[in-house]
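Before any comments, here is the structure.
With one protein chain withheld, the remaining protein chains of the complex are depicted in position.
For clarity, chains are labelled A and B in written order, and residue numbers in each chain start from 1.
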Amino acid sequence: MAASRMLRKPISDRTLCTLFLVPSLVILAVMVAYPFLSLLINSTYRFSALRSNVEPVFVWLDNYDFLLSDPDLWDRFTFTGTFVVLTVSVQFILAISVAYYLQRDFRGRDLLFTVLMIPMMLSPIVIGFLWRYIFNSEWGLMNFFVTRLGFDAIDWLGVTDNALIAVVIADTWMWTPFVILLAVAAFRGIPVSIQEAATIDGASPFFRFTRLTLPMSAPILGIAFLLRLIDSFKQYDLFFALTGGAPGSTTETVSFYLAKVAFSYFYTGEASALAVIQLVIIIGLSLIFVRLLTRIGRQRQ
Amino acid sequence: MKNKHLILPVVILGLYTLYNVGPLLWLMISSLKSRPDLFAMPPTLLFEPHLAGYEAVFGVGAAADSASSHGVFASLINSIVIACSGTVLATMFGTLAGYAASRFNFFAKGDFMFFVLSTRMIPPVAVMVFYHQMFSSLGLADTWTGMIMITTFINVGLATWIMKGFFDGVPTEVEAIALMNGYSRWYAFRKLVLPMVRGGIAATAGFSFIFAWNEFAFGSILTTTEAKTLPVRISSAAGATGIEWTQIFAAGTVLVIPVILFFYLIRRHLLMGMTFGVLGKKG
Partner (left out) sequence: MTVLSIQDLSVQFDDVVAVNQLSLRVASGELVVFLGPSGCGKTTLLRCVAGLQQPTGGHILFDEREVTGLSPADRNVAMVFQFVSLYPHLSVAENIAFPLHARGVPKAEIKTSLEWAAQFFKLGDLMRRRPNRLPPGDKQKVALARAVVRKPSLLLLDEPLSALDEQFREDMRWELGKLQAELGITTVYVTHDQREAMSLADRIVLMRDGKLIQNAGPAEMYANPVDRFAAYFIGSPPMNFLSVHRSSGRAPWLVDAEAAEWPGPNSAVPLQASPGLAARLDKIGRDRFTLGVRPQHLGIDGANGGSRIAVHVVNAFTVGHDHQFDFSVGGTLYSGMPAALPAIGARVDAVMTDDHVHLFDADTGDRFDV
């Protein structure tokens, strides 16, 4: 059998490599490169996908000019920014405190750890509706507890600030496990002898945590941070299900607004320009992310 | 003294576990409630189970024929077909590309690895404008084929990165010995290397499935009736006639169950999957 195999002329490594890459390259070309180029081109025209009989008009950078001078867009950016800052910082504070105690071994640790990871694996749309139900001002679980504690019922989703807090609570619920996962990995990656050396040197647990554990975990926490930054910046599903942009359009993220410009107003040219802006931001963040990834990958080898 | 040291950890871990697990249990409990129980204040913990939501999702019983549950069962079938096919394709393509990236040096490899990652990073809405046009003109909108393309696309980057990580863990000597004994590289890949990364393939498939199964943004714009997936169908259960909560929670529970099953499958590789194959093994 082996002999017959040897008789056949083997495929060269080069051909094999090319063949292995072709499917992914085709997907990248069709689904990433081509759309991006076409978005770039579309973003310089004024047209609407809804009215295909109207000739697109070439307008240079007018769409960008229009978008960047549109206060509505800046409101969306401000809101998205507020959401990102709030949700990411709450997740990190919570995750680091939990991870600090979860890095040690104790009975049932593995089971607890596994169970705690589940939320990040769930469908954001289901989570959105679940929290919408929990946050309902009349029969939601949240207000049940709030009133039980002696406070007045809160109109969670009808007031912008409250709605923001509600989304942060839901997003934190979903994504804190991810930060915990990486923080525990980072903490446990620090050699025991380093912690012991510091203990013998007389460093208090707090001193050890702030001067050793946190700085030494920085690269991996950096991965978690960038990924959370990117993901919460593009967050769409959760807002769709939980607030729907309401009250008014005050809880619309950039993604949400983009979907509206593209598929409610059908301003295809402006939507393309906004998509390009969003992509440029994401690509910038991703570049830093990949740098960090490769650096850590190299360190671990 | 020992007990005093335990108070803070127990309080922090306990409260967080409550926050973490509570809502999930609440989802499952609520999926069995009848309408009056759903809106009871204070909320009820003991109630008579009510299966209308599940009947709608699985297309059985009286609830399945009601107008409000039209197409729910069909969307479950769509979800299964689309998520599974997309998972198989993404895992296959990712395995091949991951092997190439692990073993060969090719032109602009770094750029390739970056761009393949973009399939995970790109905000769906940003490319949707284009996909919408492309799918409409090619007749792919609202079809299984179109949605399978989407679920393959969203996972191929992650699959490539994770599989590269697993292939990096296999010594190159494995192929070197086979090549010296006169076997082809293809043979070595298929018969020697692939069996060694079986666990990695399972993990990659697990991750791909979970993301495909939960996909909402693309589906919500690119499907209308025929290829609507379950998450998309749920979102329209929040229509003009009010929200069909039982349906949503039943569908939510049905969506959660395979995720937990697959999650169990990939639990050892969680860290690897969530960090693009760079960090290995769970902490």
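Following the convention adopted for this analysis, contacts are C-beta pairs under 8 Å (C-beta built on N, C-alpha and C of every residue); 3 or more make two chains touch, one makes a residue touch a chain.
No experiment lies behind these values; they were computed from the predicted model shown.
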Touched by the hidden chain, restricted to displayed chains: A
Sole residue of A:Thr15, A:Ser52, A:Thr82 or A:Thr199 that reaches the chain not shown, by the stated touch rule: A:Thr199
Contact footprint on chain A, counting only the chain that is left out: 191, 193-194, 196-204, 207, 211-212, 215-216, 218
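One rule holds in what follows: only the chains that are shown with their structure count from here on.
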Complex contact set, residues of chain B against chain A: 8-9, 12-13, 16-17, 19-21, 23-24, 26-27, 30, 38-43, 92-94, 96-97, 99-100, 103-104, 106, 112-119, 121-134, 149, 152-153, 156, 160, 181-187, 189, 210, 213-214, 216-217, 220-221, 231-232, 234-235, 238, 243, 245, 248-249, 251-252, 255-256, 259-260, 262-264, 267, 270-271, 274-276, 278-279, 282-283
Sites on chain A touched by chain B in the complex: 2, 5-6, 8, 10-11, 13, 16-21, 23-25, 27-28, 31-36, 38-39, 42, 49, 94, 97-98, 101-103, 112-126, 129-131, 133-134, 138-139, 141, 144, 173, 176-178, 181-182, 184-189, 220, 223, 230, 233-234, 236-237, 240-241, 255-256, 258-259, 262-263, 268, 271-272, 275, 278-279, 282-283, 286-287, 289-290, 293, 296-297, 300
